[in-house]
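Apart from one protein chain that is not included, each protein chain of the complex appears where it belongs.
The first chain written gets the first letter, and so on, giving A and B; residue counts start at 1 in each chain.
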Amino acid sequence: MTNEHSEKEHIIGYGTYVLIWLVLIGLTVTTVSISGINLGNIALAVALLIAALKSAFVINIFMHIKFEDKIFKVFIAVALMTLLSVFVLTAFDVFFR
Amino acid sequence: MNNHSENFEEHVHRDDFGAKMGMWLFLFTELLLFGGLFLLYMAYRLQYSHEFHIAARELNIGIGTFNTIILLTSSMTMALSITAMRLERKTLSLFLLASTILLAFGFLVNKFFEWSAKFGHGLYPGSDVLLDKPRGEYLFYGMYYAMTGLHAIHVIVGMIILTFMFVFISRNSITSTNYIKLENSGLYWHLVDLIWIFLFPLFYLMR
Partner (left out) sequence: MSENIESKPYISYLQAESKHKGIFKWILSTDHKRIGIMYMMGMMAFLLVGISLGFMMKLEMLTPGKTIMDAQTYNAFFTLHGVIMIFLFIIPGLPAVFGNFMLPLQIGARDVAFPRLNLLSWWLYVIGGLFAIVSLFLQGGPIDTGWTFYVPYSIRTGTNVSLPLFAAFILGFSSILTGLNFVTTVHRLRAPGMTFFKMPLFVWAIYSTAWIQVIATPVVGITIILVIVERAFSLGIFDPALGGDPLLFQHLFWIYSHPAVYIMILPAMGAVSEIIPTFSKRTIFGYKAIAFSSLAIAFIGYFVWAHHMFTTGISEVSRFIFSLLTFLVAIPSGVKVFNWVATLYKGSITPGPPLLFVMMFIFLFSIGGLTGLILGSLATDVHVHDTYFVVAHFHYVMFGGTVMIFFAALHYWLPKMFGRMYNEKVAKWSIALIFVGFNMLYFTMFILGYEGMPRRYWDYLPQFQTLQIISTVGSWILISGILLMIGNLNRGIKRGAKAVANPWGGKTLEWTIPSPPPVHNFDVIPVITHGPYNYGEEEEK
């Protein structure tokens, strides 16, 4: 119950959002252009990396997690780690079957 | 529900922080819901790598990219709408929210044309065209319809929610000091965007 007022003060300005939007569009154009080049095996990794980068911007700025209480960051870490672990553990089956 | 008699009145204590926490927990459930589908996608792409690449050539990168830009833009207008609300610029907030809903609608229209084109080519589950193709390609379309379909349902739900928010703002039940509903709807809308950010490269950018 301690930090609830600190974030109330923080209003993200219009400019920041527009800037982030430009970055996101830029990344989209990048990922589409890269997909035209034959990168072989790492194509998927590059595409997912860019997608992860875009999500980081959306989560931190649009969803303003960057400015939220620590507990939210812990929650998100827990959820993402769980999802990741499920993927890894399932992969142990499908990769080695 | 708010006007119970004296014995049973609700203890209306506003807790915006708690409401936001509940919303985030709900978003995790959405994440895991799609997570199951992504897991299936991973397994099948591994198993049918070649067929997936061939089938993906049928998808239209142009429409996919356009829709990505539409959703990213709608996410921005959504975020801007909340800032406008907090800065007490109600009209601007309403305008931005309406733009968000309109962009969402545009996304669905595109999706509709995209799906219709696929159906026109006989590329739908159970069609003879698909049944004649290798199983991996059949599965690619199975995953494609399941994942983009579930996403489209979320877009529709998002539009409905945002429409309600529009009404709430115009009736002043969302204000610059009490905007948690708008903010939570925004979070939901950004999640819809997030899912698409991953769907897009996984389906459209495989060449």
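Criterion: a residue touches a chain if its C-beta (ideal position, glycine included) is under 8 Å from a C-beta of that chain, and two chains touch if they have at least 3 such contacts.
On a predicted model such as this, the values are computed, not experimentally measured, just so you know.
The omitted chain makes contact with just one of the residues B:Leu123, B:Leu139, B:Val155 or B:Ile169: B:Leu139.
For subunit B, the residues in touch with the chain missing from this view are 1, 3-5, 7-8, 10-11, 15, 17-19, 21-22, 25-26, 28-37, 39-40, 43-44, 47-48, 125-126, 134-136, 138-139, 141-143, 145-146, 150. The chain not displayed touches subunit A at residues 1, 71, 78-79, 82, 85-86, 89-90, 92-97.
Convention: only the chains that are shown with their structure count from here on.
Those residues of subunit B lying in contact with subunit A across their complex are 16-17, 20-21, 24-25, 28, 31-32, 35, 38-39, 42-43, 46-47, 61, 65, 68-69, 72-73, 75-76, 78-80, 83-84, 86-87, 186-187, 190, 193-194, 197-198, 200-202, 205-207. Residue ranges of subunit A in contact with subunit B, taken from their complex: 1, 4, 11-14, 17-18, 20-21, 24-25, 28, 31-32, 35-36, 38, 43-44, 47-48, 50-51, 54-55, 58-59, 61-63, 69, 71-72, 75-76, 79, 82-83, 86-87, 90-91, 94-95.
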